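Note that one protein chain is taken out, while the other chains of the complex remain in position.
Order of writing sets the chain letters: A, B and C. Residues in each chain are counted from 1.
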């Protein structure tokens, strides 16, 4: 009997650890302006979540002397699935860090690295968010906590930079069993960008080419909103609060997502996005290829991709 | 080694066959007012789809001397998954109809029945929609066909009536490997309604109690919209076209979906719905129980459930 | 030479004084939940405004031992226009209260009463809102203060109850030079409701029939939102905060406004409304008549008018 396919060992992107060298300002931004909730704070930083994230934290904001991404956590579908993934990673030749104790937001996790220095972990045991008091209890018992009116509903995806997207793709397929939903193939034959999913979401991780000669950099982290209107309203809130709006609101050609990119005070890029009703339901989905000519058309409604989008990552390099 | 769990053999709800005894009027409604596209018409009826459904047809509108649902098609995740499901169904004791040839919208399918007379089929081989000409080709190659501005983006779910929801739940779990995401438990201990998913959608099938003493009835079929605004605009279009708006727009407490219910000319209930960014990502999701007291509060924003919602199904009975 | 017509002496509805016998709870509701800003508080109560109201206060919340409306303030178009209106009112036979000193929100005002006990005032000198600090300064200099993300953008209209709407119409035309844009004519020949404007808005005051045998009662006060989506989001905020949602969101047949009605803690009904791009631009607009048969159809999308809408006003009567 052949192995069941497709069977997703990994359930979903669980959390991202973001580094900040302006911790107080970043925390103020994420809680007061961007609209996340603070679950708990400790000496290392803050554990944050959107109002409908079911886990205790989906963003760990860490005090650091730099910016960028600390680690990326994916939740496995079951203990057995976690075991299978660990064995696959150990057999892969990719760098293994090994088991680490959990933190306030989840149980023990297995850590490993992609060839570009990004640290990943997979875990199954998690900490579900429990409202500490009546004020944060959801009015509807099928949502995770009190609705605040803020734009972000749940963690959606992140984008990592790598000098070799094709190699990163192999990493994602091997270690996480991820599927490619869309990708950019440049005229020089290189993969300019690649979008991955481990479930029915159109993507939970994207990788685009590093042009700054750096390693282990973050391009952005994104939360999903319920409606496009949430993003338009957020744009006015960002404007009012003096936040640097890098580009948008507009609609991506790739993935068709409605987007808005801003920089939090330490310089990490964060996005709000809305995918509408789009999901990848076809089990035999054929990855969509975008050519360099396609990319020249700009975003879906013609907006040219802003230059800083190709250069700015965190931590910054001397060139961007 | 234990079997991988959760591993979804069934990929998604594929299509619904709806019966109409007012075929011309129903077809006019679905294409001109509701906003589906006609893929092809044959002597038995019309094959319809929303602009971003990837399959050739998601609604088969069948000329008949009655109304209601003909059959419900689910697409399997792979040929092997289809085999596994067939074996599980054959072993289940549920009534098997057996393999049937496909139709213009998909390949051969395995048919079986729930204890209430609803006919299901599962299939893997499908017919992908290919735009026949430039006019119907999508501007963005990651969508299935030309965007028309219409509200429905893709098939979302259906709701079936049964006299014993708990028994229907056993059927869905056994035959389709479906998970329960939310359910109503009445004070008398009966399950008043149950919502099922085979993937990360919050539900693709719901079952509510039959109060009319009938069998094999349909409660409604639903397409998903990208935004809530699409539903508000559709309400004005329905109003303008003299369509019977039964209830909505409003927000369900159960599942939190923004909804609008209308009756197509033959009396079948159809819905437009928007779930926002809500997905079931947790692999260990605990089904949400709604009590009779919860239901007394009405919908999320207090709208009382309209009486016809409890009585009207298709085909109609002498009592509703 | 004939007098110029139409020439509006009255520029717009300026403010409404609302009475509350649960002052602290009402103030908490209006500032924390409904989304108004507190301009100043004194021993009599609180002066509130929406983020884009240009005047210092559009809602005066007054500590009282009852609920309902204190007075209604309209701003004149010029000092000369104010004089003309005062002369017209003095000549009208309606009850004149006379000039009163202003309050923190405007200069001296001329007060008078309709035959049903509602107190009106007209004034020209006003106090423009000036942000006291950087935090409340608008990012865009064509808006009045910092955008907060809250639903209400500006005061829109109010609805007063009277036992004789036709007589109230004569009052509005005589004293304020108001135009009728829409009205309900019942089968018994009575005017069931009447909508008035003094400018290009579709209405800034409505009057509906008092069924409780009371005088001087308030039906509701309404703020305008930029988008319908603001109202849907507000519905979730009201739900989360345990606010009594009376009816909506839905669309009125009369005036076509998208609406949501809630009761603030003291029982006064307040609305959020969105009129889209609708304005009365035709100088020779013919009032739209709605018959009793029209009203039987319910609201635009079929929602039946909730019973409390016909009975609940403030202050309450023994019958509702």
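The rule we apply is simple: contacts are C-beta pairs under 8 Å (C-beta built on N, C-alpha and C of every residue); 3 or more make two chains touch, one makes a residue touch a chain.
Just so it is clear, the model here is predicted, and its values are computed rather than measured.
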TODO: Identify the visible chains that the left-out chain touches across the whole complex.
DONE: A, B, C
Open item on the list: Among C:209, C:229, C:246 or C:264, exactly one should touch the missing chain; which is it?
Closed with: C:229
Task: Residue among A:50, A:81, A:218 or A:232 that touches the chain left out of view - done: A:232
Task: Touch with the omitted chain, as defined above, among C:66, C:173 or C:200 - done: C:200
TODO: Could you please point out the subunit C residues that touch the chain left off the display?
DONE: 1-2, 4-9, 11-12, 52, 54, 75-78, 80-81, 84, 140-143, 153-154, 156, 182, 199-201, 224-229, 253-256, 274-279, 281-284, 288, 290, 294, 300
Task: subunit A residues touching the omitted chain (full complex) - done: 228-229, 232, 235-236, 238-239, 245-251, 258, 260, 300-303
Task: Those residues of subunit B which, in the complete complex, touch the missing chain - done: 138-140, 146-149, 227, 229-230, 233, 236-237, 239-240, 242
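Definition applied: only the chains that are shown with their structure count from here on.
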Task: Homomeric contact subunit A-subunit C: same or different residue positions, threshold half - done: same
Open item on the list: Fitting on CA atoms only, what is the rotation between the copies subunit B and subunit C? Please report it in degrees, nearest 5.
Closed with: 180
Open item on the list: Centroid from C-alpha atoms only, then distance subunit B to subunit C, rounded to Å. What do you get?
Closed with: 44
Task: Residues within subunit B bordering two or more other chains - done: 228-229, 300
